[in-house]
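The full complex has more chains than appear here; those shown keep their coordinates.
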Amino acid sequence: MTKEDVTMMILSAKKQAGMTWEEIAEKIDMSPVWTHSACMGMNGFPKDKAEALATALALPQEAVSVLEEPPTKVWEQSVPTDPCIYRFYEIVGVYGPTLKALIEEKFGTGIMSAIDFDMQVHKVENPKGDRVKIEMSGKFLAYNNW
Amino acid sequence: MTKEDVTMMILSAKKQAGMTWEEIAEKIDMSPVWTHSACMGMNGFPKDKAEALATALALPQEAVSVLEEPPTKVWEQSVPTDPCIYRFYEIVGVYGPTLKALIEEKFGTGIMSAIDFDMQVHKVENPKGDRVKIEMSGKFLAYNNW
Amino acid sequence: MTKEDVTMMILSAKKQAGMTWEEIAEKIDMSPVWTHSACMGMNGFPKDKAEALATALALPQEAVSVLEEPPTKVWEQSVPTDPCIYRFYEIVGVYGPTLKALIEEKFGTGIMSAIDFDMQVHKVENPKGDRVKIEMSGKFLAYNNW
């Protein structure tokens, strides 16, 4: 049983149960972003969260240890074509040097960690058209000099 | 005089004046993200903001019309190697399908606009290590059916 | 049942019924361009249109919810080799900067949306050789300054 197998089981159970990702996230008391990503096999579950998910979606016991395995994070190496995903690459492409300049201005030489990291997605209602709001937070890591 | 020429003038004036991007942004009453990006030639200035910048940094009059020109947004087509910028591609690569799934769950079929869009960068102090906080907001655009 | 499965069912039903894409489009009261594209899995159906299609082509009930799912729009990242498709890339490659210059001249800094968008294909008879006429229309989106 691989992570791909377990992802298929989750998607099937989710469809049958008619649950949203937010509802599943609530059941295991984690954020929707992390929950979806870990269900896709892009993050590893802590043991208690893996058990909570297995209970919530009636997954077989063997799935628990698979959910706990460290992920191998493989993502598209060329820029993806789906418009919803592409726009985020466009943002990072256009504003990447700006993010670097402002982080260095505020923190000194270093980077924002993508490992000690979290993210949230919100819907903000607006009479001119609702807006997607995304918040990211990552630990600042200073370069070592030795 | 091209946008590149004006960017060079801005960087040189900024260094001489010892100003930060935040200070320049305040002078023209715009956000630091937009200000840096537009100074790099990746966004076009409204006329009044171009004039305010020219005044703040003592740029020549001709620079104003160049700052107003629409940008040609050229960014690296392969994933950049600088660690500070790369980590953002890693985030978008790993979490892109998650962002798509959650946006569709909350809004229906469509995308977050990268055109009607804004972004902020904050420093959040934390005893375990300060954190970089990034907030993005973009208008939701539903696909047209015809 | 995936979108690919439903596309196969549609193609098979279409062949058996001897219908053209225009006839199918008429049956569901949508344009031929949108209808073909959505049948290929590149657009999501509104519920009533999915039901109309299922009725017109005698698709199983389960197909309706699959047709409604948001699409993941994956297209060839390198320039395609089929001559009929290639010529459109040649047009966009040669005239892309021209389209940008004229849109900016007419509308200001911004883009034509590919989301709030529609397209039509017509045959124009001509004694020197019939002509293909294509009309596209997309909402103008101005860049946000913040």
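Side notes on the structure shown:
Order of writing sets the labels: A, B and C. Residues in every chain begin at 1.
Note that in this section contacts are C-beta pairs under 8 Å (C-beta built on N, C-alpha and C of every residue); 3 or more make two chains touch, one makes a residue touch a chain.
This is a predicted model, so every value here is computed, not measured.
Whole-complex copy count, one sequence throughout, 3 copies displayed: 10.
Basically, only the chains that are shown with their structure count from here on.
Between chain B and chain C, the centres computed from C-alpha atoms are 32 Å apart. Separating the centre of chain A from that of chain B, both taken as means of CA atoms, is a distance of 23 Å. Multi-chain contact residues of chain B, defined as those touching 2 or more other chains: 33, 100, 104, 110-111, 113, 116-117, 141.
Chain C makes touch with chain A in their complex at residues 72-75, 77, 114-115. Residues 20-22, 32-33, 36-37, 40, 42, 73, 75-77, 79-80, 82-85, 87-107, 110-114, 116-117, 119, 121, 123-124, 126, 128-141 of chain B are the ones that touch chain A when the two sit in their complex.
Put simply, chain A touches chain C in their complex at residues 78-83.
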